[in-house]
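Sharing a structure, written as structure tokens. Questions coming.
Here we show just some of the chains, and they stay where they sit in the whole.
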Amino acid sequence: MIICKVIGHVWATKKEPNLEGLKLMVVQEDEPKTDKTYVAADVVGAGIGERVIVVSGSTARKAFGNDDIPADMAIVGIIDSVEINRKAK
Amino acid sequence: MIICKVIGHVWATKKEPNLEGLKLMVVQEDEPKTDKTYVAADVVGAGIGERVIVVSGSTARKAFGNDDIPADMAIVGIIDSVEINRKAK
Amino acid sequence: MIICKVIGHVWATKKEPNLEGLKLMVVQEDEPKTDKTYVAADVVGAGIGERVIVVSGSTARKAFGNDDIPADMAIVGIIDSVEINRKAK
């Protein structure tokens, strides 16, 4: 999983029918912060500015609980806190 | 998913038979814009210059609704608008 | 697999229900060392500062022994020692 920040929304009227009803959000890598940006489907009610846990690939379909959905990234958790010690011996 | 721009077409007469009939388009990463370029099969009627949502890996086969197609990227949505706030707190 | 160092923890109260009970740790690429950081679910009792073996993608679900868990990285081994000879002919 990667830690991202939710920075926006995407709207697409014309899309694969199985994407209907998904909330598509724009997320940006945030640990460390880069300018790399993805579109992820939200399953936990994330909002703009929140740090989230993002999964990729076939794992995203596990988050949707529907193996037919053609989305390969999902927001699966809203982060309360991250405790990092880069000097850990 | 990644946000790309459709920038071209690819033609291949000699190909794996299960690719027959797919519209193969060249897409370029567009959020942020890079020179990274891929070939994706279009399932939503995208045109040159449009911004699209692209999925990769086994997820592409979900978009085709056919698990035998040997293509690992698919255009699954045509983007109407993207609203990004990189300063989101 | 990649060699990482465990550098922290992530807490997320609001998450996909199937993530409940997983210990989510922050790991950093360590061979060679980079600043690339991931969240991995620990199945072997790893602690902060330890070097570990991390798997990605569908392989992580094999480590959980549960194909429904929406996590795409897992810590599957705690490294005792690594013996590297970069000059190997």
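Read from first to last, the chains carry the letters A, B and C; within each, the first residue is number 1.
To be clear about the criterion, a contact is a pair of C-beta atoms (placed from the backbone, for glycine too) under 8 Å apart; a residue touches a chain by one contact, two chains touch by 3 or more.
Treat the numbers as computed from the prediction; the structure is a model and nothing was measured.
Trainee: Looking at 3 placed copies, how big is the full complex in copies?
Mentor: 5
One rule holds for everything that comes next: only the chains that are shown with their structure count from here on.
Trainee: What is the distance in Å between the mean C-alpha positions of chain A and chain C?
Mentor: About 19 Å separates the centre of chain A from that of chain C.
Trainee: List the centre-to-centre spacing of chain B and chain C in whole Å, with centres computed as mean CA coordinates.
Mentor: 30
Trainee: Using the touch definition from the top, which residues of chain A touch two or more other chains?
Mentor: Expected reply: 57-58, 60.
Trainee: Per the contact definition, I'd like the list of chain A residues that touch chain C in the complex.
Mentor: 1-3, 31-32, 43-45, 53, 55-60, 62-63, 74, 76-86, 88-89
Trainee: Which part of chain A faces chain B closely enough to touch in the complex?
Mentor: 5-16, 18-19, 24, 26, 28, 35-40, 48-49, 57-58, 60-61, 67-73
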